[in-house]
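The complex appears here without one of its protein chains, the remainder shown in place.
Which chain is which? They are A, B and C, in the order written, and residues in each are numbered from 1.
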Amino acid sequence: MLTCKAAVFVGAGRPLEVREFPVPDVVPGAALVEMRLAAVCGTDVHAWHDPAAPHPVIFGHENVGVIAGLGHGIEADVLDQPLKEGDRIIFRSTPCGRCDHCAIGVRCRNNENYGFMPADRPPYLRGGFGQYLYLDANPWILRVPDGMTTERALLSVIGCHTVMHGVERIGGLSVGDTVVVQGAGPIGLGALTVARISGASRVVVIGAPRARLDLAREMGADETIDLGECPEPAARVQRVLDLTGGRGAEMVIECSGGDTAVQEGIEMARMGGKYLVVGQFTDYGPKAINPSLITRKSLLLSGVYGSTARHIIRSVEAMHRVVTAPVEKLITHQYPLERVNEAFHAHETLEAMVAVILPNG
Amino acid sequence: MLTCKAAVFVGAGRPLEVREFPVPDVVPGAALVEMRLAAVCGTDVHAWHDPAAPHPVIFGHENVGVIAGLGHGIEADVLDQPLKEGDRIIFRSTPCGRCDHCAIGVRCRNNENYGFMPADRPPYLRGGFGQYLYLDANPWILRVPDGMTTERALLSVIGCHTVMHGVERIGGLSVGDTVVVQGAGPIGLGALTVARISGASRVVVIGAPRARLDLAREMGADETIDLGECPEPAARVQRVLDLTGGRGAEMVIECSGGDTAVQEGIEMARMGGKYLVVGQFTDYGPKAINPSLITRKSLLLSGVYGSTARHIIRSVEAMHRVVTAPVEKLITHQYPLERVNEAFHAHETLEAMVAVILPNG
Amino acid sequence: MLTCKAAVFVGAGRPLEVREFPVPDVVPGAALVEMRLAAVCGTDVHAWHDPAAPHPVIFGHENVGVIAGLGHGIEADVLDQPLKEGDRIIFRSTPCGRCDHCAIGVRCRNNENYGFMPADRPPYLRGGFGQYLYLDANPWILRVPDGMTTERALLSVIGCHTVMHGVERIGGLSVGDTVVVQGAGPIGLGALTVARISGASRVVVIGAPRARLDLAREMGADETIDLGECPEPAARVQRVLDLTGGRGAEMVIECSGGDTAVQEGIEMARMGGKYLVVGQFTDYGPKAINPSLITRKSLLLSGVYGSTARHIIRSVEAMHRVVTAPVEKLITHQYPLERVNEAFHAHETLEAMVAVILPNG
Partner (left out) sequence: MLTCKAAVFVGAGRPLEVREFPVPDVVPGAALVEMRLAAVCGTDVHAWHDPAAPHPVIFGHENVGVIAGLGHGIEADVLDQPLKEGDRIIFRSTPCGRCDHCAIGVRCRNNENYGFMPADRPPYLRGGFGQYLYLDANPWILRVPDGMTTERALLSVIGCHTVMHGVERIGGLSVGDTVVVQGAGPIGLGALTVARISGASRVVVIGAPRARLDLAREMGADETIDLGECPEPAARVQRVLDLTGGRGAEMVIECSGGDTAVQEGIEMARMGGKYLVVGQFTDYGPKAINPSLITRKSLLLSGVYGSTARHIIRSVEAMHRVVTAPVEKLITHQYPLERVNEAFHAHETLEAMVAVILPNG
């Protein structure tokens, strides 16, 4: 029996352990993926410290791999492009199409996601931090276009797709808009990228440390506000007002998860502006937010997380054909599977922008 | 020189004073309105207690009157219906069409509103709590349809038009939606009315006291939640979940201005739901609100206040031709001009649902 | 082996034949439905005359039935309500969730619909015009609410759901709108119903014969225009202009399939109006349409057919809780399975508004 390695989360506060697993046979409709790149996401690091997080789990939900085995019946990807062994792919589980969430287009109730499933029962290999990942029957697969780097394909499913989802939910961004992005991490830089290619006339990125803001400049930010140099929310709000003739930004995108970020963002938005709340996925409880500003400014707000099929398709298309910024530089750290714990540390210390695992070296 | 009476706000904490004013001549493009009904609004009562509120002012911004004089050049209303003396009308000032707010369809920066302008300089008569009101050149006038009661015309510009504005901003209400209305005052009952005629399958009104909820039932509420009987927010949230198969409401409309209302409303909204924040116009500072719920529920929120021309046109049309509920009952108290201070008390004590002044008896 | 009867389409120009079929065993995930009501749809009648229509097929795609057998694993409907034998249900096949159409929310490429599938291979029973209908694994099932008539449940999936879909695609109908419905058949009266409960201030139905318009009046039409009495398109356009102060209708909904209907409808729409094209599903080739009117009136048009899960859920909810018109009267003709050919004739001659089959008497 063929075996392979995968990094397993074995409980809060403990290092991930690289273990041996059998490589499963591929049943009809299923597929086996040889992993190429898997990114460490804040969600992984958060779970890593969370005593309530279920385990054992093989993390890794932002993935690019290569088809190693195709079950009978899978012949084409979601764009009807033929699939064969050796093709690079992006993948996810397919929404059930039957629940009330699917009915209105929000996250499927019944969908288990790769990178979050238990690793103590067959077929075990359900996360990106392993040499192989097993896709259950009926997977959602998108072929990576020829000529696109694997790094760029990976970045298509980090941040950009979710921001595209959010921008769609909030009725779009208009050409000529000033956009403020709160947060200079991978999601924030995804928001910057989406704003840039959507015709924003000015994109302001707020964050820290300096190195991240330098990267933001390189990715096309017109202005950056360094939290270290400008620690007062009121001063940051004033900066945005100064840049916009006193009006405020047409769109603000929260990608920081910061405690005071939402109130600050609301103050930065113009009359009739839009506010996209992407970064508040982790629940840190209530914050001080003035709802009167929402009313008086006639603001439109939307929360969003994850994405749907069309956003992934568009994100890959945009990364492949539209984005000219050297986004590969966002992948600042690369690790073999054995050094997965170092990758988590690099993420957590903000040393890495995007830290990736190369499960097959 | 002809004179007339109007009630003047002369400073916080002081009774409104009924004073004599000259009735101005009508210049070209302007109009003179003999007032029929003017409603006391929460904004008026709030200003009445606010030491920072400018004075002297003739309050009254929810008005119906009759044309007493038409300046040269005004021949038709906004629907191109001919105007003549004696016609009942709804009116407002016309947005400037030149400012950046007009450009995007939010409240005009340059527009002064009748009911908020200074009463110490000619033509003085700029509010509804007087026998006459003078409309400056270029007014926005809509003729009240024949066969519509003056009461119903007045109610068209209390609550309903703003809620219509908000529902439009948030992308509409869908037939079959469950709608929760927080607040059982005039705005809340306006929201109930709009939800009812928009095809909501179930409308739940939350408020107090009991008499207001009884009126809500009479106006078509399917369920009411009495703040007196159900004082715990968590219990009210549970009621909404119970009514909706555990999913929460498709739309929640905040019309109470309550301190904890926004957080409670967010908890009542379903995954992918909508939240309209109408009631938080007065700024009482930051509240405890959990932004993580906005993200995790993929909520869409919108603040709104006031309305634009099309909402008034639609509100009148709907009140005239669509709404079958006996909305006239919402006008629970009527006062001659001399008893304007009693009207303010009746509003403030929640004794009145809508208290109106009949400036000409 | 248990057997049952179903009506089979055996080729253009030939009567449907009632044949005997084995009742299949229910495999895990699948379900067996004992049919209650199945409507004859224009699509069926069209196929019946179409030499290119595939056969043999058991028609019937607007269905209500009762669960006769539930495969292992189906425990709840799409709203998570428990399911058991004897429950009345509405059902369809579940979209694949993987194709590019699913990605953007239009009709699934891979979905076969009950009522259109071949009847010459097991499990045969794939249409509503039979005593039993077999649902393949993973069906989309919605329980009919207790207290709702089976007739009303059936009407939820005739017209209304598609019009709701279309109204959503075109950005909604606003309270106070004047709506013109072209066509007085089942779809047209569905459009009337949706417009009525969505707050339209005036609904005008155009069609023939007189009996259908009388039904339209009974369902809430404010005005009807009889094609017999008013045979000239220009005169009908003038009627709509006269009713709307010369402005035209805010929304026009094409439900007739008529040759000149689209041009006529465009002329009836107001400046900035909306035009929903529901009735042109059958391809009769190009028509004379003036695109300059689309530009000069800044019209928004949308085509639509079928519906998605949320529209069916809402349609059932609305029919159950919102619609007060006596819609059951739309079902003018009922036939046992053996008289299915009479039902087709009644549909085709316009004698019936909705003709239904009671496959189990």
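Details
As a working rule, a residue touches a chain if its C-beta (ideal position, glycine included) is under 8 Å from a C-beta of that chain, and two chains touch if they have at least 3 such contacts.
All values derive from a computational prediction rather than experimental measurement.
Shown chains touched by the hidden chain across the complete assembly: A, B, C. Only one residue in the set B:Val66, B:Leu79, B:Cys230 or B:Ala325 touches the chain that does not appear here, and it is B:Leu79.
Interface residues of subunit B facing the missing partner chain: 78-80, 94-100, 102-105, 138, 140, 308-310, 313. What subunit C contributes to its contact with the hidden chain is residues 100-101, 104-107, 169-171, 247, 254, 262-263, 271-272, 277-305. One chain is missing from the display, and on subunit A it is touched by residues 79-81, 164, 168, 171-172, 174-177, 194, 197-202, 245-246, 313-315, 317-318, 320-322.
Convention: only the chains that are shown with their structure count from here on.
Centre-to-centre, using mean CA coordinates, subunit A is 43 Å away from subunit B.
Multi-chain contact residues, meaning those touching two or more other chains, occur in subunit A at positions 100, 104-105.
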